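All protein chains but one are shown at their positions in the complex.
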Amino acid sequence: MGTRLGKQTVRLDSKPVIQSWAAIVGAKEGHGPLGRFFDEIIEDEYFGEESFEKAESKFLRETLAKILMKGKVSSGDIQYIFAGDLLNQCIAANFGVRESEIPFFGLYGACSTMAESLSLGSLMVEGGFAERCVCITSSHFCSAEKQFRFPLEFGNQRPPTAQWTVTGAGGVMVGKAGDGPRVVHVTTGKIVDMGITDANDMGSAMAPAACDTITAHFRETDLPPNHYDLIVTGDLGIHGKNLCLQLLEENGITIKEFYDDCGVMIYDPQKQKTDCGGSGCACSATVLAGYILEKMSKRELNRVLFVATGALHSPISVQQGESIPAIAHAVGIEMV
Amino acid sequence: MDYLRAFIVGGLICVVGQLLIDLTKLTPARIMVIFVVAGVILGALGIYPLLVEWGGAGATVPIIGFGNVLAKGVMEDVDKKGLIGAFSGGVRAGAVGIAAAVFFGYIMAVVSKPKTKNKA
Partner (left out) sequence: MEQKRTKEEYKKWSQELAPRTPKARNLIMAFFIGGIICTIGQLILKALLNTGLSKDDASSLTTLFMIFIGAFLTGLNVYDDIGRIGGAGAAIPVTGFANSIVSPAMEYKREGYVMGVGARMFLIAGPVLVYGIISSIIVGIIYYLIT
């Protein structure tokens, strides 16, 4: 049952299988470079609901249904669901899974939730406590702006380091058997706070955490960086991606040839005016569940290190002058 | 000619605001507060009314002009009513602006829905 390789890394010897995955996104994501990889594109930002918060719950609920349908199981076949989002008290997740009747662990990892939930779900399966777990998360541009920044119609200017919260939900089902991509390593992040106080520059706040977790992963697994075809961070954005690359170089880890960032991949910054790129829980989740896992199942990618990053601040902590602590969780996924 | 003056004065006041946005980490709300308080002080010192004379709406339309209105009202009321005027003057002079903001703000909020910037 699993082998601990160091302070942060565990190797999952039974290699739980990612059996099914789904991603539903909003209009902007659908018109972006990865548009054709998502299961469904919803043009209406209200998704037919009365509020943005209800819309976000619907994104999560519909994605959960799709994961089960694609995996040819029903909710009764799932032992645990791990879900979270950005909203206060995680209401998008709570209301999204409300009717599912699946034992539920609600999580807050900010934008790292996809990797956090996948880590926990895989550990549950590895530990023999579950046949199948669902790991899912959501975010919505409008509900996130309302909570963290300014009203939608407010005429403020966004600085060039700003990122665009992805509207959508993505998730996976991980279980014991199957031919799909397998979770081999879980490296759990610890909080890293380098004193960034600017809530409009998440890239700078999170890059050190990503570097810390990636460094720990390679140190504890003793793998060479090029063991992976792709190392992908969650939402560092254009600026944060650059910082992370340089920080890793300083640690003696060179990954430039096979490194990308979901926030950079999901939008076309020129055409879509998204400044530094995408962010939000759904950023890494939809890119993983829409694009990366598809490519892996076709063996166009064989080994991926998925590193979702999260900024663990709140609107109140920022107003109180606190800096922004960040965390990054890494999951090593391989085709065997 | 007075249109050109309004354009220039209004434009320059906004440039000062833009410098604050781009060079400091001040949020829009804090910048508006700084401007309105500056308007009160400059109005009380008699400086701002000179700008209003020359620049017309270029000086009265920016939020700093609202501060000037408050200062003018407060000094008028103190002249007329003494110390109590310090409390009545500002709100009295700003009454039209405050009432309009509440009224039109409420109406527009009721009839409109925020639309996403999810364009493109």
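As written, the chains take the letters A and B, and residue 1 is the first residue of each chain.
Please note the rule applied: contacts are C-beta pairs under 8 Å (C-beta built on N, C-alpha and C of every residue); 3 or more make two chains touch, one makes a residue touch a chain.
All values derive from a computational prediction rather than experimental measurement.
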Touching the left-out chain: which of A:11, A:146, A:227 or A:295?
A:146
Residues belonging to chain A that touch the chain removed from view
50-51, 53, 146, 150-161, 194-196, 201, 204, 207-208, 211-212, 215-216, 238-239, 242-243, 246, 250-251, 275-276, 323
Note that chain B touches the chain not displayed via residues 2-3, 6-22, 28-33, 35-37, 39-41, 44, 56-58, 60-67, 69-71, 73-75, 77-79, 82-83, 85-87, 89-91, 94, 96-98, 100-102, 104-115, 117
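Quick note on the criterion: only the chains that are shown with their structure count from here on.
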I'd like the Å distance between the centres of chain A and chain B, where a centre is the mean of that chain's Cα atoms.
44
Chain B residues touching chain A in their complex are 21, 25, 28, 114-120
So, in the complex, the side of chain A touching chain B is made of residues 26-28, 31, 45, 141-142, 150-154, 156-157, 167, 198, 271-273
